[in-house]
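Here the complex is missing a single protein chain, while all its other protein chains stay put.
Naming follows writing order (A and B), and every chain is counted from residue 1.
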């Protein structure tokens, strides 16, 4: 108490007469490490660009911690103005009617020009409602990419595999060269959700969940099960490294050059450039030739920014001003360049091209190219409730497949059963 | 109760008021909320809710992951309690016999009391880190195919080891005090009667320590139930496959990460029932002992 008072007093003295007019808006985000630094820079730039609003960005831990903190704060009527919510949590916040102000309304009310077609195709509808109105502002948009160790591939004399069939040919050679061929960092996101999108397979009934909360999951299909049977076989043959569910542990194996190829996020690019002591390249997410109508574009991953309801018009205007700043081509280009997340507007993409960024580092363009590949009926996105828990179920069953405790069939039956149970609970909770 | 007491109308209320006030605001009210919440289906942001009677309890009790977690919690708690009690009793008996350096040994073995569970969890996590952990490497170099990331038993071993490590000190302190409370005359008589140290322990020392042991058993079970949250959250996070998620950890994961308040509250209420049984047991035992 005492110290708080002291600090508040100090703050008053420090700001004195200058900042008296600025409206403070808060933004809780999940960007830590190198990403957090970029967020802080953007915040500082926004504050320097105008004097009406003062933005305070606070890192609340990981995605899940941030969402938890946001929920607790909202219930306690102490919510921040802006919260970053990740893809899997989108249904929870969008279906809680009235918790957030749709970003499209917010911008239009504050006379910021809004046209959904300014955004690149992959991000347009992921955070929109079933009528196509944009609810959340896409922010850090990523897509799964294959990172490869150039030296390792050269040593084994193989090219980057574009398909899983090609991977199966390359893997034994990489093993001979002393590498585990592949690892990946996020089973539900990479080998479930984006598997469906890449092969244009339907992920859930009711238009992947966009049309209703009364949905069932469609994971228990032959294509996906077959893929996982292969993954398990690769692991047993020493072609696939499984370092558990933790993102970092799998990435570390790549950084330490035990693993020759690693599938992570396009947003990992900036961090890898700092930590990897070797030359690496990026490539698109491999697909099974002949399955579905692959290759199609992947889902957008990452997170978006939501404007919590219950704030004054003045603060909401500040949020709109910040969103406008955030979508400016220059801001997006900076964000893209520093982090590897894709630029979310066409204008920003054009700016990056014009600036010659992709000539100088062609690997940085792979993500946005993958998102700009031809779309299909099932590549728009998904909207599934309690999806955070469904991912937990997937993580758990993947663990069991990998350690041989369960067959692929049994694991997928469990996933289907438990996921549908959760979806039913969600529907019962939110549909009234 | 005291034979002699003050008879005064206002003073006792004055003295007990602060505690009751704090408990009412920060315990009774939230606890009642948790119970009420367990009968609701409510969205995470509290925008809508409906009363569903025992639906949440039915869902929890019929879910495979809850039963699995319940079974793990029981096995985990019993193992942690028994192993840490056994190790510390063994050490305490030896420390009680030692004459030279007795104080140093006591200090070296009791300081662990002050370690925070997440600190213990982080240390354990590092020791077993597959890329650099010494214990992980050691186990594998002895030919175990140790892999706690994928193998449920190995993961359980890791959390049990961390939990035991953190708890040995507390038990040690109690046992050593208990041993030092045994009159020297009794010990000397025992030495004359019985030459074998081992038999002496089982026939004389251990029965005398039985009340302490029993008390510690309850303390340790409570510890394993609740205080290991911090250990699990920074070591295995319940993986692989939820195999090392205790019930308390699951309440947290479902309620916070999963944003399912009704389901998580129902789990809280179930836990509350279990703890009441344990606590009443503990309380009656302590009461009885005082009357001895």
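To be clear about the criterion, a contact is a pair of C-beta atoms (placed from the backbone, for glycine too) under 8 Å apart; a residue touches a chain by one contact, two chains touch by 3 or more.
Rule of thumb we're sticking to: contacts and distances are computed from a predicted model.
One chain of this complex is left out of the view, and of "Heme exporter protein C", "Transketolase", "sn-glycerol-3-phosphate transport system permease protein UgpE" or "Planctomycete cytochrome C", the protein name its UniProt record gives is "sn-glycerol-3-phosphate transport system permease protein UgpE".
Residue B:29 is the one among B:29, B:54 or B:206 that touches the chain not shown.
In the complete complex, the residue from B:77, B:147 or B:212 that touches the missing chain is B:212. Residues touching the missing chain, restricted to chain B, are 1-9, 11-13, 15-16, 18-20, 22-31, 33-34, 37, 87, 90-91, 94-95, 97-98, 101, 105-119, 122-127, 131-134, 137, 165, 168-170, 173-174, 177, 187-188, 191, 197, 212, 215, 226, 229-230, 233-234, 248, 251-252, 255-256, 261, 264-265, 267-268, 271-272, 275-276, 279, 283, 286, 289-290 (touch as defined at the top).
Of the residues in chain A, those that touch the hidden partner chain are 1-4, 7, 28, 32-37, 58-62, 65, 68-69, 72-73, 75-78, 185, 246-252, 255-256, 268, 271, 274-275.
Rule of thumb we're sticking to: only the chains that are shown with their structure count from here on.
Each chain gets one centre point, the mean of its Cα atoms, and the points for chain A and chain B are 38 Å apart. In the complex of the two chains, the chain A residues touching chain B come out as 64, 67-68, 71, 74-75, 89, 92-93, 95-99, 242-245, 249, 252-253, 256, 386, 388-389, 392-393, 395-397, 399-400, 402-403, 405, 414, 418, 421, 425, 428-430, 432. On the chain B side of its complex with chain A, the touching residues are 41-48, 50, 52, 55, 59, 63-65, 129-131, 147, 149-152, 239-243, 253-254, 256-260, 262-263.
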